[in-house]
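Here's the structure, in C-alpha cells; my notes come after.
As you look at this complex, bear in mind that one protein chain is not there, while each of the others sits in place.
A and B are the chain letters, set down in written order, and residue numbers restart from 1 in every chain.
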Amino acid sequence: MIYPERLIEDERYAYAMGVIRSLEQRLLDRSRWERLIEAETPDDALRTLADSDYSAYLPELSSPHEYERMLVRERERVHGLLERLMVDPEYLVYLRTPFDYHNLRIMLKAKIKEMNLSHLLTPFGNIPPAEMERIFQDERYDKLPSHLQVAVERGVVAYYEKYRMDMLDHAVDRCMFEYLTSLEFPFMRNYWRCVADLVNIRTVLRLDVRDEREKMRWVYMPGGFLPEKEFMAACDAGMDSFLHFISRFPYREVVEDGYSYLKRENSFLRFERLMEEFLLRYLSITRYHYMGPEVLVSYWGKKEQEIKNLRIVLSGKINRVPQEVIRERIAV
Amino acid sequence: MGDGILLAMAGAALAAFFGGVGSAIGVGLAGRVATGVLAEDPNKFGKLFLLVALPGTQGFYGFLGAILLIAKAGLLANPKALTLAEGFQYFIASIPVGLAGIVSAIHQGKVCAAGVEMGAKQPEATMKAVIYGALVETYAILGLLTTIFLWLKLP
Partner (left out) sequence: MVLPVSATRMELLNLKKRLALARRGHKLLKEKQDELMRVIQELLKKVRTLRREVEREFTQAIQRFLFARASMEDFAVEDALLFPACSFTIDFRKKMVMNVRIPVFEKHFEGELVTYSFYWTSPELDLALERLEKMVERLVELAEYEKALQLLADEMEKTRRRVNALEYILIPNLEDTVKYIQMKLSEMERGNITRLMRIKDVIRKEG
C-alpha cells in the first residue's frame, strides 16, 4: 500500500467530521450488497434499499428502469453536502475537476464536428454546462482555468495530427492526469497517482487482449508512482516481463489475480473489482484519521463507488445477469 | 493595603481565565463534532452528552481555584494587606490549576471529539471513549490538588 505523505489535521472540520462519521455508517455494507445481489427481481433489489440513503427516492421511481434518476439525485445530494461541509473550497474544486475535463472533451468534439452534443455534458463539474457552452461558442478560452486551456490546445493539436477523435481523448485525459497528480493536496494527489498507475496497467491488459501493446505509448497516462521508462520497457518486452515488473509494486495482487482471471474467463470483471477495491482501501486510510478534509474526500470516493456498484447491480438485475457475475464485479 | 493584593487578584483571575478558556475550546471542539453527528442522528444525544461535557470540568476547577484564592485574600469582605512577596505566593498557587486546566481541557476536547466520531460509528463503545477522556481529566484534578495544597499554606 502506498500511503499519502501526510494527512492534514484540521479542527475546522469538527462539525463535518460528526456528519461524515454518521453518514459513513449508512454506506451500504457487505451484507446489504449480498442481499441486493441475491434479489430475484429488480423490484426486490430496490426494496432492499429501504431505510438506506436511497429510500427517499424510491417512491418517485415508477419502475426499476429509472434507477439512473435515483443515482443522479443521490450524487447531487452528496455534492451538495460536501459543498456545505468542505471548509477549504479548493478541495471541492479538485473533486469536481475530472468532470470539467469530460465536458471539455465533449465541447471540443462538438466544436470540431460542428455538432450539438450538449446532452452529453455533466452538471457535476466546476464550470456549469451552460457556461462551458458559452465559452466555446465565443471562443473565449481565456475564461477557462489555465490547466484547462492547456488541455484545449493539446486536444485540438492531437486531433488534427491524425484526424482521429481518440487521439483527442487521450491527449485531454493526459492533461487531466498531469493536473490531478500535481494537486496541492497530498491525499488526493496520491489517490490520482494510484489511479494513473492502475489505468495504465489496465490499458496494457486491454491492448494485450487485442495484440496492440505497441499502442501503449499513445495512451500512457503520466503522473503515476510507477517509473515511466521502466513501465514502457517492460510493456514492450512482452506480458511476462510486464507482470514481473508489476510484481515489485503494491499493485501485484490486482494484476496477478486480475490477469489470470482475464486469461481464464476472457473477462475484466475481476481486474476491475480488484482495482476499485485497491482504491477503496487507499481511501479507507482516513478511518484512522482524526479530523481533516481527507475524511470528506474519502466519503465522496466511497459514495461514488457505491453509486457505481448500485448501477451495476440494478442493471445486472434488469438484464438477468447471473448472480455470480454481478458478485464478481461489486467492489466493497 | 499592600501591592501584593494586585498579584493575588491577578492569580485568581488567571486561574479562572485559563480554566475557562481551555474548557471553552475543548467543549467547543467536542460539541461541534457532536452537533454534526446529531444532525444526522438526533437519537445519539444522550450517548454523546457526557463526552461533550467532559472537557467543561476544567473551567469549574479554575473557578474553584479562583474562589479559594479570592476568599483567602479576603477580597469578599476586607482585603488583607499583603506584601509583594506574599502576593507572589498567591500568584504561584494559581498556576497549577490554570495551566494544567487549559492544556488538559484542549487535549481532552480532542480526545472527546475523537470519541464522538467513534460514537457515531459504534454507539455501544461510547463509554470507553469517556474513560479515555477521563484519563486526561486526571491531570486537571492533579493541578487543582496542587493549587489547594499550596493554598493551605498561604498567608
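In the analysis below, a residue touches a chain if its C-beta (ideal position, glycine included) is under 8 Å from a C-beta of that chain, and two chains touch if they have at least 3 such contacts.
Just so we're clear, the structure is a prediction, and the values are computed from it rather than from any experiment.
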I'd like to know which visible chains would be in contact with the absent chain if the whole complex were considered.
A
Missing-chain contact, candidates A:73, A:147 or A:308, resolves to A:308
Among A:100, A:173 or A:294, which one touches the chain that has been omitted from the display?
A:173
Option from A:151, A:221, A:246 or A:279 whose C-beta touches the chain left out:
A:221
Given A:127, A:199, A:235 or A:296, the one touching the chain that is not displayed
A:199
Where the missing chain touches chain A, by residue
68, 102, 105-106, 109, 113, 117, 120-122, 164-166, 169-170, 172-173, 176-177, 199, 202-203, 205-206, 209-210, 219, 221, 266-269, 271-272, 308, 311-312, 314-316, 319-321, 325, 329
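One rule holds for everything that comes next: only the chains that are shown with their structure count from here on.
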For chain A and chain B, let me know how many angstrom lie between their CA-based centres, rounded off.
48
Within their complex, state which residues of chain B touch chain A.
29, 32-41, 110, 113-114, 116-118, 120-121
In the complex, chain A residues that touch chain B:
11, 14-26, 290-291
